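Remarks on the structure that follows.
Just one protein chain is left out here, and the rest sit where they should.
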Amino acid sequence: MGRMSRRGAGGLLVGLLSLTTALSGCGAESADGPVTLRFVWWGNEDRAKVTRAAVDEFQRRNPDIKVETEYSGYDAYFQKLSTQVAGGAGPDLLQLDRATVGEYAGRNVLADLAEYTGKELRLDKIPPNLLEGGKVDGRQYAVAGGATTQMLIFDPSHFEAAGVRVPTAPGEKWTWAQFAEAMAKVGAAGQVAGTTDFGWAVDWFEVWLHQHGKSLYTADGKLGFTADELAEYWEVIGTMRAGKGVSPAEVTTKMDGSVQNSGIVTKQAASEIGYDSAVTGYFGAFGPNLALAPLPSDVAESGMAAMPPVSFAVSQRSKHKAAAVKLLDFLLNDPEAGKLLGASRGVPPNEEIRAQVCSSAEGGSKAVCDYEAAQQDKIGPAFGAWPTGSSAIKRDFQRTYDDVIFNRVSAADAAKRVVQDAEQSLGS
Amino acid sequence: MTLTKRLGWHGLVVAVLLVLLYPVVWLVSTSFKPATEVISTLALLPREPTGDNYAEVFDGVGEFGVLHYFWNSLVISVGAVVGNVLSCSLAAYAFGRLHFRGRGPMFGFMMITIMLPQHVVLIPQYVIFQQMDMVNTFWPLVLPKFLATDAFFIFLMVQFIRGLPRELDEAATLDGCGPVGVFRHVILPLLRPALITTAIFTFIWTWNDFFSQLIYLNDAEKFTLPLALQLFIDQATQSAFGPMFAMSVLALLPIGLFFLAFQRFLVDGVATSGLKG
Partner (left out) sequence: MTQSVLTGTSGATEPPVLDGPPPTSAARGRRRGQGVAYLFLSPWIVGAALLTIGPMVASLYLSFTDYDLFTAPNWIGLDNYVTMFTGDERFWHAAWVTTEYVLISVPLKLGLALAVALLLNRPRRGVGLYRSAFYAPSLLGASVSVALAWRALFSTDGTVDGVLSSVGLDTGGWVDQPQYALLTLVALAAWQFGAPMVIFLAGLKQVPKELYEAAAIDGAGPARRFLGVTLPMLSPVILFNLVLETIHAFQAFTGAFVVSGGRGGPSDSTLLYPLYLYQRGFTDFRMGYASAMAWVLLVVVAVLTALVFRSARRWVFYAGENR
């Protein structure tokens, strides 16, 4: 600590900041008396409505626990969450995604759920595949709030017009060569590209790596791929781009995983790789004339995995961990809660509740249920949480890919830069 | 002034406005587009105009009716206006007219405070309000205005005060006015254009401010318009852009009317000469 800064208001503040972090986990559990929990998530209003309904039901059954809920859009959510946690005013139960589970767990923000598992927190109905996604260094810090998997969503009319058949039946598959050929045909036939360029997202590269027996990150949090592997991947896509198989740079650079910028919705591509938890969003913005297909693979393993679209975690600094775990267990396992929540965060993680929800699903949710059922035996275990530094890597991956598609740098040089940047981000 | 000259002037103004207001027109017109057109078309006019977006907004946003958020925004904005006008004019008078030890360094420090990016002081400030138990109240949004933390407006008023002829102060001093009297009877009336400017900007900027309201307000009950607006949008799930545009347009109305009402006070200005005699 700087001696100088100890003096004055600034020193005091730094002291407070250290204190808010140093006190983590010291909060005594107050078991008796009414307890107030704060539960936060990101999402739209539909998700908020059903989540609040489930929370109301929880409060009805547990009159001694009051739950305050907060929600907002994705960016705003994390701005606020970071500030609150840093300021020592974090929520008790929070929603995280792929990259942030690792970032938050790695910085001691999340409680290890081991001491509750099997008792207050029942995880036996959640597929082990899915639970992998909430583990950091072998410890369960988060639990999937839903289930999703990778998919190709496509507009069948373009593919019919181009005379291309997409393998959608259970057990059917296609190779990367067949995939590239199909996309090129669609691109050549119509006004739109075959598919949205998928080189920008580290998520789809991860699938490719798994098909090649590698992974994005190793179990001990190191980088799991080489520059050569990334260069090869990007070069394959580059060939597709040359033939209008994938979208041009001006379209690709807008991608952020959101439905409103999607190539399909803006009618610039006939298909798109995504997570099936977004299907209801696609249906809402585009209409229901869309179908789902598996990702291509040249090997027996599909590379696809059961992923948590969102995860729930309990704050390490919560004064009411037991109550927060109780709420978490309710959201995951209670049939009534399951009915209320439906497919608001992808299909339910609990297998019994999933069957129940899927039996009465319609529209986008039904499409997802059907797809997950058809692909069931191809879907492998979740890839595991990403390590600290992965948020920076995810973003640097995309910005470097921008340089590739705008022809500012070769795929090989760009790949080297991604690896270099990534090693720096992981080292920090 | 000849008629042709006057018509030419109107023509020029309207021509420039047509270009400048095009995006505003686009925005308003988009609020009448049905959901399927909002994202997928760039056209100026809706193919099938609909009032559904407005109906949805008036059905309520989140748990509350839209007027609830208007009210919260209004309370905070009015509080901020009162705070800024009072505290900044006091500080500006001291910096602009009075002599005191440490004025130069203090003025320099005040300028420095607007040069530091807000994102790095956000967390320490949050800790302070957290310690004062003010998080999730309107205080963190209003209290700083009463403590003259908007250096922008102090500097603005200092510049205006320094432009006022000093003979006026001296005449008042000879009449027996102390610094307080000079401030009340000479400076404040003459400063009106700057005060109106401060009021207008504070109101509009507070009305539109998203970031600090996001950070400090937790309960939906305390949400303001910008916070309610972002409830329509979520990258990760499906966004309701139509109602968002409708509500953006509605949110514009009060500040538009506010500006229209108050800008007339800028017109008269102050007949400086009249006071000189």
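Labels for the chains are A and B, by order of writing; each one numbers its residues from 1.
Note that in this section a residue touches a chain if its C-beta (ideal position, glycine included) is under 8 Å from a C-beta of that chain, and two chains touch if they have at least 3 such contacts.
Quantities reported herein were computed from a predicted structural model and do not represent experimental measurements.
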Touch criterion as defined above, residue of B:Val61, B:Val81 or B:Ala94 at the omitted chain: B:Ala94
Listed residues A:His212, A:Lys254 or A:Lys366, member touching the removed chain: A:Lys254
Chain B, residues in touch with the chain not shown (by the definition above): 6, 9-10, 12-13, 16-17, 20-24, 26-27, 30, 42, 44, 86-87, 90-91, 93-95, 98-121, 123-125, 128, 144, 146-149, 152, 154-156, 159-166, 169-170, 173-174, 178-180, 183, 193-194, 196-197, 200-201, 204-205, 208, 210-211, 226, 229-230, 233, 241, 244-245, 248, 252, 255-256, 259-260, 263-264, 266-270, 272-273
Contact footprint on chain A, counting only the chain that is left out: 1-2, 5, 8-14, 17-18, 21-22, 75, 78-79, 82, 85-86, 103-104, 107-109, 249-251, 253-254, 256, 258, 261, 388-389, 391-392, 395, 398-399, 402-403, 406, 408, 425, 428
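Throughout what follows, only the chains that are shown with their structure count from here on.
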Inter-chain centre distance, chain A versus chain B - centres from mean C-alpha coordinates, in Å: 38
Chain B residues touching chain A - in the complex, by the definition given at the top: 35-36, 39-40, 61-63, 122-124, 126-128, 130-131, 135, 211, 214-215, 218-220, 227, 230-241
Chain B-facing residues of chain A, complex: 10, 13, 16-17, 20, 38, 42-48, 52, 68, 70-76, 79-80, 83-84, 86-89, 97, 256-260, 265-267, 278, 280-281, 284-287, 309
